[in-house]
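A protein chain is absent from this complex, but the other protein chains hold their places.
Per-chain residue numbering starts at 1, and chain names A and B are given in the order in which the chains are listed.
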Amino acid sequence: MTRLAVPKTYKLFIGGAFPRSESGRTYEVLAANGDFLANAAKASRKDARDAVVAARKAVSGWSGATAYNRGQVLYRVAELLEGRRAQFVDEVQASEGLSGRDAEAQVDEAVDTWVWYAGWADKFVQVAGNANPVSGPFFNLSVPEPTGVVAVVAPQGALSLLGLVAVVAPALVTGNTVVAIADEQHPLSAISLTEVLATSDLPAGVVNVLTGSAAEIAPWLASHADVNALDLAGAAELDWVDLQIAAADTLKRVLPPDGRDVATRSLERIKAFTEMKTVWHTKSTL
Amino acid sequence: MTFLDYAPAPESRSILSLRSSYGLFIDGEFVDGHGDGFHTVSPANEEVLAEISTADGHDVDLAVQAARRAHDKVWSRMSGADRGKYLFRIARLVQERARELAVAESLDNGKPIKESRDVDVPLVAAWFFYYAGWADKLDYAGLGTAPRSLGVAAQVIPWNFPLLMLAWKIAPALAAGNTVVLKPAETTSLTALLFAEIVQQAGLPSGVVNIVTGAGETGRMLVNHPDIDKVAFTGSTAVGREIARSVAGTSKRVTLELGGKAANIVFDDAPIDQAIEGIVNGIFFNQGHVCCAGSRLLVQENVHEEVVDRLKSRLSTLRMGDPLDKNTDIGAINSAEQLQRIRELSDIGEAEGADRWTADCVIPDNGFWFAPTIFDNVSTSSRIAREEIFGPVLSVLTFRTPAEAIAKANNTPYGLSAGIWTDKGSRMLAVADKLRAGVIWANTFNRFDPASPFGGYKESGYGREGGRHGLTAYLAPQSAAAIVAPADTAGKTTRTKKGSAK
Partner (left out) sequence: MTLDLARTVVGSELSERSLRAFTLGLPGVDAVGLEQRAASLATRSIKTSSKRWALDTIVSLIDLTTLEGADTPGKVRSLVAKAVLPDPSDPTCPQVAAVCVYGDLAHVAVEALGANHAGAAGTINVAAVATAFPSGRASLRVKLADTADAVEAGADEIDMVIDRGAFLAGRYGEVFDEIVAVKEACRRSDGTSAHLKVILETGELATYDNVRRASWLAMLAGADFIKTSTGKVSPAATLPVTLLMLEAVRDWHHLTGELVGVKPAGGIRSSKDAVRYLVTVAETAGERWLDPRLFRFGASSLLNDVLLQRQKIETGHYSGADYVTID
């Protein structure tokens, strides 16, 4: 006798909670073969606004945590993701229509990507910053700091899990908080990932994930004055130039879609969402 | 007599011989511009100093073409060691002609000769020396081996530190193998044109440095030119925004150095006499025409009166007048337009209820002048506490606790610089951590060094100038592959081919 499965309700992830869209809207998520998989929440501009509020609130705590602590939290994410490997493989496989082997490879790569970035937490400052030998009696040090709230359009249409991890993890590791728009077509693994995040010591609001139409939500994030940076990794199919123009109004840092494979781990991705702070202090002549 | 009325001690103008008119500097030669020329005047007495050309679209195009040729055929192919030697030559020539450059700068800009002589020009030479040494060491810049130049850089600079901003732009660009087309500010073109002579004396290959003069429209055409690879701009946030919009969707790399409204935070345990000097230097240096000026004094409420009293006495010893007098502390406001803006905002400050105090200075009959002014009891919502005045006007606000100081300091869309005055090291470090600004000066203010990165957070722009970070703003990794992490060969998975190597 076969047991009747209990399907999951897929919701948004905002401020550590799992709300439905305030708009009450959902959209059908279909498998590669056309089967119904789930109704995902279709986020509205107000959900995006709430997500930015949650992300802003979380900046101080997350950026103020020790680098060691952030590294541990990111590594914890990898551990929990690994523990639910089978579920993610199933989700990715069903949604993207991948072979079992490719789905496994994507999930494994996502886990390893968390591990790779986790390790950077307490090393990035050493690599990107430096002491500056100024000509005068001053102690002078340049250190990178997180930019603040980073809005991300995750890669769309493929690599639904790995793509999201590959853009969120590098922003997180230095202490930024993130509002991410998941792969519109394949949002399920992103929502499942938020369940991992919610149980992995990541403070509420540090990562917020919206599902729904990137074309609808992204302009609100690009023009939001309390967003500091914009990662357009998955915006190639959108009118992303307009997003960049909107972001110019508050001089946001913008990482345009550059055609490179976003899933590639890179130090530049970490750097893109940091600010170099230089501190001078007088050094007494004895 | 009173001793403090020091007898005039003017720097001699005879060291400087200006031509009656200057053309554009394109492809190694001075050529006439096709736009309508204009006069550059001394803001101290409105004397016409020279006629300056305006570059039109055609001229800009010629300059970009010259820079492109020089980049592709000569400069980017030259060994780093040789590029470095050219930059060293320039540094030495700047030192040799230092006094002449200082006089020209003070005449054209209105800043006191002691600042152009002791700050601007020495830093210009230092900037070229610093980046000269980088030219053959690009492998160590942090971008992997053999990073490449970006190409042709369009550089648009402001009028507050004309020659220094030129050095900030040109030195790293050239060290990294780029060629440049630079547009100085309309009111302060002279030293850039003298620099063109230095470029000739240094024997720099034609087209590596091009100078186009003119107003905002010339700058706009330059920035929007399709054959530009890099835009570096220092100036207002409004123009910075316009540039950020205009480059959207292009592959142009951008560095923006924009406005500021820096907080200068004075705690009750500050080294008080030095803090007063720091406040004065923070806002009255260069007539307050400084993007990183400490224009908001945040003083702990329990020492507020003492600090303001001491500040007023100190300001009473500042000497305003002839920029060429060696004893002048406060020079002329750069232009009638800027003076108008300072007056407007000051009137608003008064209308909004802040207590205005102005140092007792004799204002010369001609030229553009504004006496050092303090607004006390300014509220955080006042326009003079929010907007960049870019003049010798200080707004004084109070705070009660370190947390409040930090909150008020950060309560601005800008984030260029900030000052902290305290004798308590742990507090300094904690506050420095929390301030959202690119440059933090603790127990000092307005210090600059070629080895030290400078640049802002938020609406103060992006990118850094100075230091290793300023160099990387003009470099790209050899290829995308160079910045990619090595594939993880450990572990159980085999990475799928990503096609990332190009």
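Details
The rule is simple: a contact is a pair of C-beta atoms (placed from the backbone, for glycine too) under 8 Å apart; a residue touches a chain by one contact, two chains touch by 3 or more.
These numbers come from a predicted model, not from an experiment.
Taking the complete complex into account, B:Ile272 is the one of B:Ile272, B:Ile348, B:Ala371 or B:Leu429 that touches the chain left out. Touch with the chain omitted from the figure is made, among B:Thr145, B:Thr317 or B:Gln340, by B:Thr317. Remark: the residues of chain B touching the chain excluded from display are 1-9, 114, 118, 269-274, 277-278, 317, 326-327, 423, 443-444. For chain A, the list of residues touching the undisplayed chain reads 136-138, 282-286.
Definition applied: only the chains that are shown with their structure count from here on.
By the touch rule above, chain A contacts chain B in their complex via residues 102, 104-105, 108-109, 112, 116, 127-128, 130, 132-136, 138, 140, 142, 147-148, 225, 228, 240-242, 244-245, 247-251, 253-254, 256, 260-261, 263-268, 275-282.
Contacts from chain B toward chain A in the complex involve residues 126, 142, 237, 240-241, 244-245, 248-249, 256, 258, 413, 428, 432, 436-444, 447, 449, 451-455, 457-459, 461-462, 464, 467-469, 477, 480, 483-485, 488, 491-496, 498-500.
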